[in-house]
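Every protein chain but one is kept in place in this view of the complex.
Chain nomenclature is as follows: A and B, assigned in order of appearance, with residue numbering initiated at 1 for each chain independently.
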């Protein structure tokens, strides 16, 4: 990649520029890691200090930039609308590897009753089961298992070793990352005679709406009866467990290794940290934030609050409690001393 | 599915019925979600209130039903022995997808020394290694890896992308869910010179007795020497880690994302919640219950108790401690006040 800065400035419709435009940009980097052949961007005011130290050749900055200090002279500054968006659009255009073209690699197994758009990619060793439907513009990578009657929406990517068990419905523009398993049986048993577990048949399914991402090795269990449901724009990181009959509202993002037990629901626009545990049959109101490693065993009914701890409390209360807990080693002998004074008097 | 209620009542040997029997049942649902074309069931007295609100067309109830209020008139009530069992037997019969018939799909790799029952299913892209044995009535799904000398019991299901490493023994009627990995190397090293980790060869194996389930993407490591052992009826949920040389007793169930470190053992009939951590070389007595997210670093020697917290205590003690912890923010200034009074006096 060799891009003249003047050409970049033009292509991103820079509102104005400061500094030389005859530089050549060879790569993209964060402000902290950039060198003089890199383009970078500034978006988050919390990291303003990195602006004054960056060695980037050029930096995309917001048109309404307001700073505590004047900008240094080293980099060329390009003022644009939405620098983060502009930056990642350039990264995508110049650095992302292209996805494979349409067509089928050898060694795929395609059931004769499956329906496959000619404008799709089917990798080697992909398995497309009975009655499955692969829409136009979908990519099915090697070793993907597309079970019977599974529907894959247009523009959706199913990466290597992903497993979509029978009857799963995947909407358009989803990404199923490697090793993700959607539609395996839920963990459902009832106590039979002699305290033996009897299986509850898991005959429901999983539906993913548009623009959902399921991270690497994440598991989304099928419903016992009915549907496990991930609404539009839900983003799941890696190694997450989503139990049977769980429902997650639009544009909620969940970080790695979190688990949500059966029949719970999470509202729209929530942000859930990593390694969080959410018990079964619990509801989380929309726009809730949950700190990493928290444990939620009761429903959260008020929208828009932040929770932390296990068992979780609202964040301010939990932080206060934690602060006092850390004082206990110093407080404890003082309490004993008070007791001594009082019982002696 | 269209079943006349009269036929259902007869097939389940209803002891008596209340309400019309000429209805047509089209599906199965929980009491909360059922509509008038659904059959449901009632088993857990804790959810009695849902009985009075259900819109189900018919409900299976226990013969010895004892309620606080009279049953409403909407649904038809079918009195049976073991309504939960009857309900799920019907679900299994009418809604579960049949497993594939016996035979081999194309593109399987079968080592010439492997022994495979003619009454088994081998999916496309299954790999059956040297000397492996597949018993009558076993299902080996696509992309299953059956390593050298692995034995698969009769009636056992190995779902897509499950990996059974060499020498693993799987008993009859087990279910290995997608992506589960049984028999990978344990995490064993010793400190060599210059503080470098040297590998401990992992030459033991894994044995699963009958009726064991291993959840999606769960890992059960082979023993260093000897055997990692899951007894009859053990049920493991998804994304669980079972370390080398662990032993788990009969009919113990473990929820998702729990980890048990090397050489620990768990007794029979235990119930372990999700995201629990159990340290190495620890023993958990039989019939122990452990709350989700707990941490067990010492052996539990008394059977039948419930534990909670990290580090865990018996549940009552832990709940008491948690309750007082939550009072700390309010208690702390009062302690400071006491101190002030006493030091001033």
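Heads up, the rule we're going with is that contacts are C-beta pairs under 8 Å (C-beta built on N, C-alpha and C of every residue); 3 or more make two chains touch, one makes a residue touch a chain.
Just so we're clear, the structure is a prediction, and the values are computed from it rather than from any experiment.
Student: Who touches the missing chain here, A:42, A:77, A:125 or A:307?
Tutor: A:125
Student: Per the definition of touch given earlier, which of A:62, A:131, A:274 or A:311 contacts the omitted chain?
Tutor: Going through A:62, A:131, A:274 or A:311 one by one, A:274 is the residue touching the chain not shown.
Student: Out of A:18, A:48 or A:84, which touches the unshown chain?
Tutor: Touching the chain that is not displayed is residue A:84.
Student: Could you tell which one of B:28, B:41, B:125 or B:269 touches the chain left off the display?
Tutor: Answer from the full complex: B:125 touches the omitted chain.
Student: Residue-wise, where is chain A in contact with the chain that is not depicted?
Tutor: Residues touching the hidden chain, for chain A, are 27-30, 33, 43, 84-85, 88, 91-92, 95-97, 105-107, 123-125, 142-143, 159-161, 175, 177-179, 215-217, 233, 235, 237-239, 251, 253, 255-257, 269, 274-275, 292-293, 322, 325-326, 328-329, 332, 335, 338-339, 342.
Student: Just the residue numbers, please: which parts of chain B touch the chain that's not shown?
Tutor: That gives, for chain B, the contact residues 107, 109, 125, 127, 143, 145, 147-148, 161, 163, 165-167, 179, 181, 184-185, 187, 189-190, 192, 195-201, 203, 217, 219, 221, 225-226, 239, 241, 243, 257, 259, 261, 275, 277, 279, 295, 297, 310-311, 313, 317, 320-321, 324-325, 327, 331, 334-335, 338, 341-342.
Convention: only the chains that are shown with their structure count from here on.
Student: Taking the mean of the CA coordinates per chain, how far is chain A from chain B in Å?
Tutor: 27
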